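Can you read through this structure? Questions will come right after.
Apart from one protein chain that is not included, each protein chain of the complex appears where it belongs.
After this line comes subunit A, so read on.
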Amino acid sequence: MDIRFEQAEARFEGRTILQPLTLSLVEKRIGIIGLNGSGKTTFARMINGLVAPTAGHVTVDGFDTVKQADAVRGRVGFIFQNPQNQIILPILKEDLALGLKRKKLSAAEVKAASDAVLSRFGIAHLAERRAHELSGGELQLAAMASVLVTQPELLIMDEPTNQLDLKNRNLVSRTIEGLHESVVVITHDLDLIGDFERVLLFHQGQLVGDGPADETIEFYRGLAE
């Protein structure tokens, strides 16, 4: 997966959320860190076209995130901070089927794909359950399943361990470790990205750190003091 930002900038109501940025991301494990309001989420949302750059452009495998948004979203899945909002239909198996509609599969194929992704995350027993009945960890896994059922190549996760207890946090962490897809994780949970290949640090709308996890995290700790 090749993500390219070329002088991409995000402004909102006259305020610069993300300064013009040029970079290329090809690693399989990328972490994004920074203080609240530093531009992390805006940066991540630009990767799958949820936020359009106000200047410059962003491409994923050569597809422009604005002009070819459908092609980009077929490759890039996004998991939001609140998994409750990620799951659109209340019953898990219905939600998975909703995501698969664009593929025009038969009912049997939809069931097979849904069963496969639920089994992959060890939550096949939750297929008939309602989202509000799930624990925080189960809900986060369900959100991942809802996105990965369409088989994107890259998964972006916005604070996936936010508000989880230690047990659920570890469950989600192990699941992320086992993903064969490329991942971009925005997080304040620095242990989660401790062994990632590359970590980006944002501060006041600027990319101020970019390198191996240990170096960038150490720099971030100093910045946050």
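Just so we're on the same page, a contact is a pair of C-beta atoms (placed from the backbone, for glycine too) under 8 Å apart; a residue touches a chain by one contact, two chains touch by 3 or more; residues count from 1.
Rule of thumb we're sticking to: contacts and distances are computed from a predicted model.
**Q** Could you check which of "Biotin transport system permease protein", "40-residue YVTN family beta-propeller repeat-containing protein", "Heme exporter protein C" or "Molybdopterin-dependent oxidoreductase" matches the UniProt name for the chain that's left out?
**A** "Biotin transport system permease protein"
**Q** Which listed residue (A:78, A:121 or A:196) would be found touching the missing chain in the intact complex?
**A** Counting the whole complex, the residue in contact with the absent chain is A:78.
**Q** Could you tell me which of A:32, A:60 or A:87 touches the chain that is not displayed?
**A** Only one of A:32, A:60 or A:87 touches the chain omitted from view, namely A:87.
**Q** Among A:38, A:59 or A:150, which one touches the chain that has been omitted from the display?
**A** A:150
**Q** Out of A:58, A:97, A:176 or A:217, which residue would touch the omitted chain in the full complex?
**A** Of these options, the touching residue for the absent chain is A:97.
**Q** Tell me which stretches of subunit A touch the chain missing from the display.
**A** 45, 48, 50, 70, 73-74, 77-78, 80, 82, 84-91, 94, 97-99, 101-102, 128, 130-132, 146-147, 150
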